[in-house]
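Okay, here's the structure, questions in a sec.
Of the protein chains in this complex, one is absent; all others appear in place.
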Amino acid sequence: MNGSPYPKSFASDNHTGVHPAVLAAIGAANTGDAPAYGDDRWTHDFEAKVKEVFGEGAAGFAVFNGSGANMVGLAQTLRRPFDAIICPDTAHIATGEAGAAERLLGVKLFTVSTPLGKLVPSDVTKVLDALEGSNQPRPTAVSISQVTELGTCYTPDEVSALADVAHAHGLLLHMDGARLANAAAFLGCPLRDFTTDAGVDVVNFGGTKNGALAAEAVIFLSATLAEGLPLLRRQSLQLASKMRFISAQLTALLTDDLWRANADHANAMSRRLADGVSDLPGLSIHYPVESNAVFATLPPEAIPVLQSMYSFHVWDKSESVVRWMTAFDTTPAHVDDFIADIRKVLNA
Amino acid sequence: MNGSPYPKSFASDNHTGVHPAVLAAIGAANTGDAPAYGDDRWTHDFEAKVKEVFGEGAAGFAVFNGSGANMVGLAQTLRRPFDAIICPDTAHIATGEAGAAERLLGVKLFTVSTPLGKLVPSDVTKVLDALEGSNQPRPTAVSISQVTELGTCYTPDEVSALADVAHAHGLLLHMDGARLANAAAFLGCPLRDFTTDAGVDVVNFGGTKNGALAAEAVIFLSATLAEGLPLLRRQSLQLASKMRFISAQLTALLTDDLWRANADHANAMSRRLADGVSDLPGLSIHYPVESNAVFATLPPEAIPVLQSMYSFHVWDKSESVVRWMTAFDTTPAHVDDFIADIRKVLNA
Amino acid sequence: MNGSPYPKSFASDNHTGVHPAVLAAIGAANTGDAPAYGDDRWTHDFEAKVKEVFGEGAAGFAVFNGSGANMVGLAQTLRRPFDAIICPDTAHIATGEAGAAERLLGVKLFTVSTPLGKLVPSDVTKVLDALEGSNQPRPTAVSISQVTELGTCYTPDEVSALADVAHAHGLLLHMDGARLANAAAFLGCPLRDFTTDAGVDVVNFGGTKNGALAAEAVIFLSATLAEGLPLLRRQSLQLASKMRFISAQLTALLTDDLWRANADHANAMSRRLADGVSDLPGLSIHYPVESNAVFATLPPEAIPVLQSMYSFHVWDKSESVVRWMTAFDTTPAHVDDFIADIRKVLNA
Partner (left out) sequence: MNGSPYPKSFASDNHTGVHPAVLAAIGAANTGDAPAYGDDRWTHDFEAKVKEVFGEGAAGFAVFNGSGANMVGLAQTLRRPFDAIICPDTAHIATGEAGAAERLLGVKLFTVSTPLGKLVPSDVTKVLDALEGSNQPRPTAVSISQVTELGTCYTPDEVSALADVAHAHGLLLHMDGARLANAAAFLGCPLRDFTTDAGVDVVNFGGTKNGALAAEAVIFLSATLAEGLPLLRRQSLQLASKMRFISAQLTALLTDDLWRANADHANAMSRRLADGVSDLPGLSIHYPVESNAVFATLPPEAIPVLQSMYSFHVWDKSESVVRWMTAFDTTPAHVDDFIADIRKVLNA
């Protein structure tokens, strides 16, 4: 049950509402005056939580949304007009942000085609080799997504290997963590295992898809990289005046590992969904299910039938791939209903 | 009483929390799933409210903050790399947004020195005349603030005269309305009297300072000017995925004229404050009190004493001018306590 | 003989000096005063020549270099911050201009992999189809190079088909014509056959590689597209104060079809070179020789030996492809010497 007259959406984890604990935290922060722009105790609490979770050297900054987190974080990795970024061609910064990287940062993205949305070290060195002696901009950062846009995860060792190759060539490693929690849940490890301890330089911690109203954190794992951030965040339109209400959301998720409970649950629901349909003839699971997304290939004629019943996106029309996402508030019953309907449609 | 152990802040109307009705509206919107990015009923309600208030031709778009509203609105007034903007030198876009206009829009701001933060038509024609035959960028918009940064208001006729001169020269008129409600309250007229009906082309309606958590509206008064806005808003980092929660805040303020009640009250508190201190020797009211701000000149030695007791900003150190702001939650008792303390300090 | 103690360079047509007629034209323009910034008779002559060659509707503007011509021309095809460009992945704007498109125009380039550096209409529609419903920027122009970076040429019909598909989707067609003369020479037709008459909207006419000192023309084939160009050219750092000396170079090339004689000759020298080596075992001609470039695959060990004797570039190290370019001042004897040396090295 989701309080709505419609069946649960499998379209995106941003179709969900706000987790009750987050809403409660917003309410609790509503106690009269507080200084604006972050000099308040809720923001100080958030900053302390970031250090607790990501290490003493980490500096966290709250922003409004995921694109904002990416642009603010990446801007700190650039110093010159000819600096550039290497990323998978599926990266959200390359495909989902309306050209913000090119327009707001002025950078060229060197995109790499990857089988599972994941860069490997040789991808980086191949790009750098190809640029050798060219008249192209100069990469200064590698940007990866954890969870990737295809629902897959990097292991800590895989991240570490990328950090090593990036650093060896003087590049920084940026991680788009719009679904960072789901990666930690899948990997069964602390957030810092595949961020701080794996050599990541900047990472976002996505709150919105994990249960926040609108709150993301940009986290610099070496504090020197945060130099100038407050001014840059303001210029980048990502500074909340009543910041306590953004910070309080993030603190709520970071408290008592609520983020992990939410992500564990969402991931389990995707697993349940994939397991419940994978035996169906005509349906195949397209990418490994390593988070809260199931990518499935369906018979083309089944797609509109299912879409008339449930909300979800076609990922690749030409290959008949759909994406089903689960969230912190997806219930086993939601999933089981969906499975039953998929079976019915595909067996028809 | 403000629920805080400290005296009421007079530093800014963004030191306030969230108005209870706004918080309730957020909670009420938290009913399971809703489509992301604005295709939800709360956003449709907000859009309808905008038409109700600003006229059938108006198209409203919700964004996160005031700088975002300004940049998104102004971007729609520009078409070429050499387009420019005329504004007062006190404009928030010129002084308070960390160079966002120059960086994100790439525009030159032609700033005009004004006695009360208000442009007059001859300011516009003087700039245009001076540019005639020059090698300067070409102004395509005039941007004014209503309320101005100095707490003053344009009458509908004054706005109208500016719109006429702008349009006569092929320029659009943009209004930064971070405190639009306070202007309507001061003028005692509907919002559309000095926007739609006065010839404004784009206006922001500021929610945050009026009692929202974080919500501003960019409103295009002729719908053709909104062309491309959804993509631009995304690129400008101002697109909320769970947009219903932003829209619901704005709808709450626009419902039953809550915005006006909040603004009336805040303005009355500034009036009360100004009236309560204006007879004090050594203190003079610096600008006409036409909204929720009082600018006062104080004896320099009194400022730190008062600042040790109350939170407020020094506006101009060299001329010993301070700014005191009131808000929807400032009470007569807050003001009277403050007046008493000011009198004590100045009479000491 | 090239007046140099070294053998003729086959590295690039920009290793050449200035054609004597161009140098004479510069000298002839050096007659005391002339108005700056283009209001001079040499520039008026150039503008008239452009109309003579490209049609009465054409408006030509002189700039300094090829990247400048591309950026100024493309800027006129963009109106909004989310406008984008479709081009082959070999395009000079994508690979040779240090990220100027992303930095100065803020655009995303949607690049297409092509076998011979040439876009076909289905490339355009495939990109547009893939973007349908996405959160990507919106293409407003297709940019092609004539001659391509791989030395191949579009026929007038091929250009026309691209213009049709572009226009049908509301896009403009831009042509990077750094070697436009060589294309006309190869196709044996007037310049306007594959520009004006084929539906191109903006084209560069490259002077520098054809014999100028430093002079390129940006030509708008429908004059309305040139609106604002003078201001844009100044802002884009492409305005020569003593413009008569740039214009005079272009007029010299456009007079009595000097451009065609130069290009015919350069093309013939590449043809002679390709014909003279194509029978060699171990050497194969990599792309069709349709202009003044020969791309050849050589045994890897032969490359450094030849490079110790002649100046030329390795195009693709991994595939052992080299590029040899000829120019207006390459003589048959230069080519024959080079052929003899290539044969010697490859037969060794």
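A, B and C label the chains in the order they appear, each numbered from 1.
One rule holds in what follows: a residue touches a chain if its C-beta (ideal position, glycine included) is under 8 Å from a C-beta of that chain, and two chains touch if they have at least 3 such contacts.
Note that this is a predicted model, so its numbers are computed, not measured.
Note that of C:A91, C:A185, C:V202 or C:L231, the residue touching the chain absent from this view is C:L231. From the options C:S241, C:S308 or C:N347, the residue with contact to the chain not on display is C:S241.
Screening B:P7, B:G32, B:G55 or B:G96 for touch with the missing chain picks out B:G96.
One of A:P81, A:P121, A:P190 or A:G276 touches the chain omitted from the figure, and that residue is A:P81. Listed residues C:D83, C:E97, C:E158 or C:D197: the one in touch with the omitted chain is C:E97.
Not every partner is drawn; the one left out touches subunit A at residues 75, 79-82, 106, 135, 137-138, 228, 231-232, 234-235.
Of the residues in subunit B, those that touch the hidden partner chain are 81-82, 84, 95-99, 102-103, 106-108, 134-137.
In the full complex, subunit C touches the omitted chain through residues 2-4, 6, 8-9, 11-12, 14-18, 23, 26-27, 29-36, 64-68, 71, 97-100, 103-104, 208-209, 213-214, 231-232, 234-242, 245-246, 311, 329.
The rule we apply is simple: only the chains that are shown with their structure count from here on.
One inter-chain figure worth recording: subunit B and subunit C are separated by 51 Å, centre to centre, where each centre is the mean of the chain's CA atoms. Mean C-alpha positions place subunit A and subunit C at a centre distance of 43 Å. Along subunit B, residues 231-232, 234-235 each make contact with two or more other chains.
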